[in-house]
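Below you'll find the structure, written out as structure tokens, and then a few comments.
Every protein chain of the complex appears in place save one, which is left out.
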Amino acid sequence: MDLSVAIGGKKLPNPVGVASGTFGYGGEYEQLVDFAAIGALYTKAVTLMPRPGNDIPRIVETPSGLINSIGLANVGVDRFISEKMPHCRELPCAVVVNIAGSSADEYARVLEKLETCPGIWGYEINVSCPNVKHGGMAFGTDPAQVERLTADLRKRTKNPIIVKLTPNVTDIRTIAKAAQEGGADAVSCINTLVGMVIDVGAKKPVLPMGTGGLSGPAIRPVGVAATYAVSRAVSIPVIGLGGISGPLDALQYLLAGASAVQIGTANFVDPTTTARVLAGIREFCERENVSCIKDLHRFIP
Amino acid sequence: MDLSVAIGGKKLPNPVGVASGTFGYGGEYEQLVDFAAIGALYTKAVTLMPRPGNDIPRIVETPSGLINSIGLANVGVDRFISEKMPHCRELPCAVVVNIAGSSADEYARVLEKLETCPGIWGYEINVSCPNVKHGGMAFGTDPAQVERLTADLRKRTKNPIIVKLTPNVTDIRTIAKAAQEGGADAVSCINTLVGMVIDVGAKKPVLPMGTGGLSGPAIRPVGVAATYAVSRAVSIPVIGLGGISGPLDALQYLLAGASAVQIGTANFVDPTTTARVLAGIREFCERENVSCIKDLHRFIP
Amino acid sequence: MKQFIAKILSHASVSDCFFELAFAWDAAAGPVLPGQFCTIRVSPYSAPLLRRPFAFSRYDEKTGVAAIAYKKRGPATELLSCKPAGGTINIIGPLGNDFFRFATAGYAHFYLVAGGTGFGPVAFLANHCAQRNLACTVVLGCRTRSQLPRLNLLPSVKAVVCTDDGSEGIHGTPLTYLATLSPMQYASSAVFSCGPAPLLAGCHEWALARGLSCFVSVEQVMACGVGACMGCAVRVTDAGANGFARACTEGPVFDSRRILWT
Partner (left out) sequence: MKQFIAKILSHASVSDCFFELAFAWDAAAGPVLPGQFCTIRVSPYSAPLLRRPFAFSRYDEKTGVAAIAYKKRGPATELLSCKPAGGTINIIGPLGNDFFRFATAGYAHFYLVAGGTGFGPVAFLANHCAQRNLACTVVLGCRTRSQLPRLNLLPSVKAVVCTDDGSEGIHGTPLTYLATLSPMQYASSAVFSCGPAPLLAGCHEWALARGLSCFVSVEQVMACGVGACMGCAVRVTDAGANGFARACTEGPVFDSRRILWT
């Protein structure tokens, strides 16, 4: 059985990664998790300049979900390269750097700096963050901008480019197709849903920004539906995520058409989720006599 | 304290209704619920011709949610008038008829037939059902179509027209504004999210149609965010719904800008939710010295 | 029909996979008949969300005791199994139609066939028949001896046990047993069946081939349980119902000829 995943001429050792923003730069989880079992670490978003992140509080629990308003808090690309990459490079898993920006130019400059840095497997282009005023989701809801941005970044790297899609659109397939047209090697699907919680006692939103990004089991059906739709609209691999907490959740995504998955919020609940999911996928494929992940796609037309 | 809600020149006695499709035509819940405490009964969708509904199974539970694929199963407008309305008319609450169609003409013909029937408080125009091939959500994602349809129906009735919005769009405010332009008296916000569950054992989607509509506590943050956005984009009242299970949930919607709320999925879990929610709203308003629902809107700018 | 908080009177395992939960019935909810069910809200939190339907396994109007017998299958039944006697459960019931309404016509004998989670309602029905001096044979099927639930059947009830592995009674399923019956044995009989779909279908075919009536209790995922949501539809043969009937209110018990078997 071959569980590797081919994306843009490279291979991920297995289909189970940890989602951007939920695993930091790896080090934080080292005492709790065996990184050799992780297919890919998608880093917290990296931006051109350091960002302090949004005002506090930043987290609020919702039914079977979590809303975050971290706001792309990160040390900036220069310190990322000097302080975080030396450690990331030593990890036994692929490192995909999640890139965010507030203009096309910013994305390009971050990517160019990262291109000088060894040890990076590929890039995940975050055009779907709901927690920033400029850039982020504003890009990701417009097919023309997504295509242009992707094409521009495509010229600057031979590493795999994965475009991360937002579910907060009328038709996610149009955005996915735009990414493919622009030259993306894969899309990841989905980022968080726009959500809001109001503190009734205080009579104001819990999060200072008002809205935040909803993740966790609550959104899994939305992610599976999006993955199903997108994987039928594009020919590049789809990386499914949103609410995966165990092997059966991940298999829903893979059967729906995903070639790989990411674990986000579930890491907070059980850091060993990734390992459990990988073991469960392997077991299922063995039992069902499935020889590779692609082979899982034939069951649902 | 005045808990009544003014919509299009009429008044609902209180702000807590039961959502379309979750309370049938009232009779089913009569032994369990005191209808005098219900602000409005929004009926199951009524279409021009009887519809058997979608293939089975039609329901699947998800984390803190429920996906349905009922597919507008109903007896058609003629039998609705002859078989269901005589009973509805006797209910001590306002009856809002939820109308669906697969073409603008169909909506118009259903409404015209209902206009001949006494005892109807108003209409909720369902342009947001994700469970039918034609009409439904296809209308509700296009502002131009929503405006045209609303304007056409507006000409045909003096009763309140409430347009029910889908959250499955890039910017729900544009749809709400289109409804207002078309002459709607209110919008209700939100219908279900598109979701999918795959039966991993059977290796196929649980629902024969593949996707269905996600409702319940899981979507509450999405509904509150939509209500907040829409109530700032239009000047007509917004009726908030999605995942309300108790008074605090309803108060989130009201504080976010809603003038009334509806209880859907929670009826299945606890049929007395509506009464509990109403009592909780009343208590909160008393404690906070709030004289009417509108007064709740001043807390969050 | 009523929603009420019921006190749990006893809660015990009745086989290696079955539990029986008895609770105080609220007389204001009205009497309970075999085949009817109630829905239980198992968690005050939002996951698992929906109420779950369970058929009654007994009901005694005099003592005011009702019970269900259930199998652990997933989150709701797992949580249910943790509720101690002395605690409470949130009940809506009685819901649905009943087996017994079909027993009015002049049948001489009833075969009451149960598999899996169908034990509870069939035991209830058997005792109900026995109390009314209606002749019946209970045919119970399960995988192996240890799964056989200890549900109290009245002494006058004739019970036939079938196990897949032959560890108790007949080696095979209830259908194996039915196939052995001679026309003399099944003449003027009717079949009532509750359990997994293949068992119901098998009973239907067996009865159909012999010109007997068969009544089945069907399972379908339910949301409201009271007929409002159209969620629990099952396929039926009559066009008048547009091809669908609601298991929660038009059922759960149907004449097997009305079901569209697929």
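Just so it is clear, A, B and C label the chains in written order, and each chain counts residues from 1 on its own.
One rule holds for everything that comes next: a residue touches a chain if its C-beta (ideal position, glycine included) is under 8 Å from a C-beta of that chain, and two chains touch if they have at least 3 such contacts.
Just so it is clear, the structure is predicted and the values come from calculations on it, not from any experiment.
Residue A:S64 is the one among A:N14, A:S64, A:N98 or A:S128 that touches the chain missing from this view.
Although one chain is not displayed, its contacts with chain A can still be listed: residues 21-24, 28-29, 31-32, 44, 50-53, 56-61, 63-66, 68, 70, 73, 216-218, 245, 265, 267-272. Residues 43, 45-48, 75 are the ones on chain C that touch the missing chain. In the full complex, chain B contacts the hidden chain through residues 63-64, 217.
Please note the rule applied: only the chains that are shown with their structure count from here on.
Each chain's centre was taken as the mean of its CA atoms, and the one lying most distant from chain A is C. For the pair chain A and chain C, the distance between mean C-alpha positions equals 47 Å. The distance from the centre of chain A to the centre of chain B, with each centre set as the mean of the Cα atoms, comes to 34 Å. For chain C, residues that reach two or more other chains under the stated contact definition are 46-47. Multi-chain contact residues of chain B, defined as those touching 2 or more other chains: 63-65, 216-218.
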